[in-house]
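The other protein chains are all here in position, but one chain of the complex has been omitted.
Each chain carries a letter (A and B) given by its place in the written order, and its residues are counted from 1.
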Amino acid sequence: MTEDQTFTIEVDGQQLEARPGQMLIEVTDAAGINVPRFCYHKHLSVAANCRMCLVEVEKAPKPLPACATPVMNGMKVFTRSPLAREAQKGTMEFLLINHPLDCPICDQGGECELQDVAMGYGGDISRFTERKRVVRDEDIGSLIATDMTRCIHCTRCVRFGGEIAGLRELGATGRGEHLRIGLYIEHAVASELSGNVIDLCPVGALTAKPSAYQARSWELSEYDGVAPHDGLGSNLHLHVRRNRLMRVVPRENEDVNQTWISDRDRFSYQGLYSDDRLQRPMLRENGKLREADWQEALMAAARALKDASGARIGALISPSATLEEHYLATRLLRALGSNNIDHRLRQGDFRGDAADPALPWLGQRIADFSNNQATLLVGSWLRKDQPMLNHRVRQSQIDGALVMAINPVAYDFNYELDVDIVCIPSAMTKELAGVAAALGVDTLGIEAVPDPAHHGIADSLKSAAQGTVLLGNAATMHPDFSLLRALASGIAAAAGVTLGFVGSGSNDCGAWMAGAVPHRDTGGKAIAPPGLDAAAMLEQPLDLYLTFGVEPEMDVAEPARMAAALGAAQLLAIGSHTSPWLLEHADILLPAAAYAETSGTFVNIEGNAQSFRGVAAPPGETRPGWKILRVLGNLVGLDGFDYAESTEVRDEVLAACADLAPDNRIGDLQDRKPKSAPGEWERVGGVPIYAVDALSRRAHALQLTPDAWGGELRLNTAAAAALDLGEAAAVRVAQGEGSAEFEVRIDDAVPDGCIWLPTAVPGSEALGAAFGPVAVEKA
Amino acid sequence: MSMRSQPMVRVEKCEHKEALFTPEVRAEIDAWVAKYPERWQQSACMPALTIVQDMNGGHLTRELMDQVADYLDMPPISVYEVATFYSMYEHRPVGRHKICLCTNVSCMINGSDGILEHLSNRLGIGFGQVTSDGKFSLKEVECLAACGGAPMMQIGHNYYENLTPELVDQILDGLE
Partner (left out) sequence: MTYQRNLVSLNTLNEDRSWELATYERCGGYTVWRQVIAGEISPKEIVDAIKDSGLRGRGGAGFPTGLKWSFMPRSAAGQKYIICNSDESEPGTCHDRDILRYNPHALIEGMAIAGYATGADVGYNYIRGEFMDEPVPRFEAAVKEAYDAGLLGKRILGSGVDFDLHTFVGAGAYICGEETALLESLEGKPGKPRFKPPFPASYGLYGRPTTINNTQTLASVPMILRKGAKWYAGLGPEGSGGTALFSVSGHIEKPGNYELPMGIPFKDLLEICGGILGGRQLKAVIPGGSSVPVLPGELIMSCTMDYASLQQAGSSFGTGAVIVMADTTCMVRVLQRISRFYMSESCGQCTPCREGTGWLYRMLTRIVDGKGREEDLELLLEVANRIEGRTICALGDAAAWPVQSFLKHFYQEFEYMVRNEGRSMVIETG
């Protein structure tokens, strides 16, 4: 019998179709037949240890676990027979004898699988009169609260670690009734996907710490949402009570995030309620910022826009703004006579703009990444930058795929890298050129003799039936991004694999479609001559800058240069949070709603538009960003800015993009001279996982995790010795005109001659780009 | 259903294995590793813990377990799971001579209670305790597969069967 052939089984008198290799529970689940369970989860291996799913199977002397019983042709199953019910009742009784009567004080109450199954399948009286077991709790970090006495030892959380997170942290130590789920040694869990065990835990043993004791599940209303931090567009359920977003959980989407979300997506909502939310419009008068009402502020903003000469206006839009916001901002700027609009705030190299793809995207569907046989990561710490995409790559690796990387740091991955080329940033082009040379592809004039590693990568890509070359965030920030991209494109084409981009925010595709770039209009039509790109806007200072959803000192490629340019000009800032820099330099501040508070659309990196509604009330006088832009459009006298609903905006821009399909083909690169300047010390920058935007930076619980940046600058043992620096020593870094102090952490993942110092962190405001020569000395 | 036969988790390979334990211990562990297929050095976890425990005078510490994890490229929690599952691993100091007394059925009905009483009186300790000079500790164990010689005990590796209080005294007197 082949895998494709189906046969029939009978369950509770119902005929059901089944395939060889399926477990009974998969068939009954698909048919909507209720079989109780705790340890079974469709995305985890079968454990069959809870014994809740015991059902009667004809001719079997004992009740059998549906999760571990393979279907057989003609099988007859009874899920509610006396034998099945007795078995289920028995399991339920055993689970409850040591389970504490915590329901009144347990957060899981009302959404507890144990409660639900006990109601449906358990007995009604307890006969246990011995002493109940008590388990001491461990503090496993700022995200997950533990009450391990409630644990029913289903081991879902344990299996999750090894099978999904790729990191075994929670385990089952001890034996028999002394079996304890825990870390054994108390520490904060490190996986960026750790919060998923909160969903997995069927009882209140593992619950969400940030939202502990704040609301009962039945008080919450559930709404659909889309994650606002990376380009995956992970689907969310937003749980709201009285207009306040109380917590975030995954919404199942097999094509994007399956049943998981990253911790960043789960806990960033805390940032919505930080003390420094911008709640009222503010105007600078006589050098001092004061609150104003909307009318006054909008009039001031409109006046500033009208007064400025079109080409002297520049707009820096967050790559995580909604499609509607990008579109309205683009329309506004262009109508005012400016093409100086860009969302590529962290990009390090714009030479290749003329060769840009029509609509850069992932190159494949997200789900296809699980089936790739070879993946080359170029300048990507995929694990922390796009955790759910990394999950797909990991799935492919477990299935035998080869994953390779060319990176400026030996980033920690939760799977084996077949080839890991780690080099100083200025050498990345040479390494990638090595792979190109191995494939006989144009190396853009870069001298490269392929070594065994290059050949290994080339061969793996070539022999893969399906694969990808993925340019990550570090590649985008690199001063030779255009070269890396051109080389990657050639390599992908020669090897017969796809080329992919990961995006820097949640809506890079949307930004491109809307035309939030200096050289393309809505729908991808070329603009000639192009306006100024994000870097040029700061190199050639303008008179008026409009920023949207951006903390300029954190969210641009060169903070020091930004400060010089924006500080000297008029600054109209529309955003959700205030920052010290904005409060000091902005002339007009307009409070815009943040994620979950506004309706809008993100187009994820596979080109899929996902719309959402605002479900939480924005604080104070905050308004949705798209509305602010619409009103500004009205006030400066533009036509066609009469939208009543954001959906009208969305429909308009999507219609304008009807002929624009995701397409990664790039044109020829004219300027091929490598711009990376090697220095005695090179900086490796990058944005830490919980520093990507204003919201995540203010998510208090995330900032307490091991992944949160803690003020450190990393360099390897040899480098530290050369600079006479010990662990935790104070070190001063100078880049351009600015300098700042940090604390040393010795990390041999950093190559020689490099310091790993992130951008978008306190201290980096005074410095320059993510990559480039720096001066380093003991402080 | 997923049943993987290789370890699914990537572990940071330890770069300083030569600094762990002693050359003799490493050689012993290596001999165990050699019995298993490539990539399954995890199978040597139990022998490694036994060897390391013996090296440390009869009990394991967290540091030693972490070192075993390093040496065998295992996640530490995987080693903790093994070290806490099996009865012969000790996590607190034991006596120089660990006396394991069987109290299961055959031994019980042949007078293990009386042997326990005698041992407790002589040594001044009960199950789970160590004499103040660190010489003896007493542990209650399950069937040691010497039922024909009940009641019996194991001290260190050695089995002592057909015990009487007098024989117990003789045995203990002969231990340094």
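Just so it is clear, a residue touches a chain if its C-beta (ideal position, glycine included) is under 8 Å from a C-beta of that chain, and two chains touch if they have at least 3 such contacts.
Since this is a predicted model, take the numbers as computed values, not measurements.
A.B. asks: Using the definition of touch stated at the top, determine which of A:Gly13, A:Pro82, A:Gly176 or A:Gly640 touches the missing chain.
C.D. replies: Considering all chains, including the one not shown, the answer is A:Gly176.
A.B. asks: Kindly state which of the options A:Gly13, A:Gly32, A:Pro61 or A:Gly640 is in contact with the chain not pictured.
C.D. replies: A:Pro61
A.B. asks: Which chain B residues touch the hidden chain?
C.D. replies: Within chain B, the residues touching the omitted chain are 3-5, 35, 37, 40, 42-47, 49-50, 72, 74, 78, 81-82, 85-89, 100, 103-106, 108-110, 141-150, 154, 157-159.
A.B. asks: For chain A, which residues lie in contact with the unshown chain of the complex?
C.D. replies: 46-52, 54, 61-63, 65, 68, 70, 87, 90-91, 93-95, 97-98, 127-128, 130-131, 152-153, 155, 172, 174-179
One rule holds for everything that comes next: only the chains that are shown with their structure count from here on.
A.B. asks: What is the distance, in whole Å, between the centres of chain A and chain B, each centre taken as the mean of its C-alpha atoms?
C.D. replies: 46
A.B. asks: Considering only the defined contacts, which chain A positions touch chain B in the complex?
C.D. replies: 23, 44-46, 68, 161-163, 166-175, 183-185, 398, 412-416
A.B. asks: Along chain B, where are the residues that touch chain A in the complex?
C.D. replies: Answer in residue numbers: 1-4, 8-10, 12, 62, 75-78, 80-81, 84-86.
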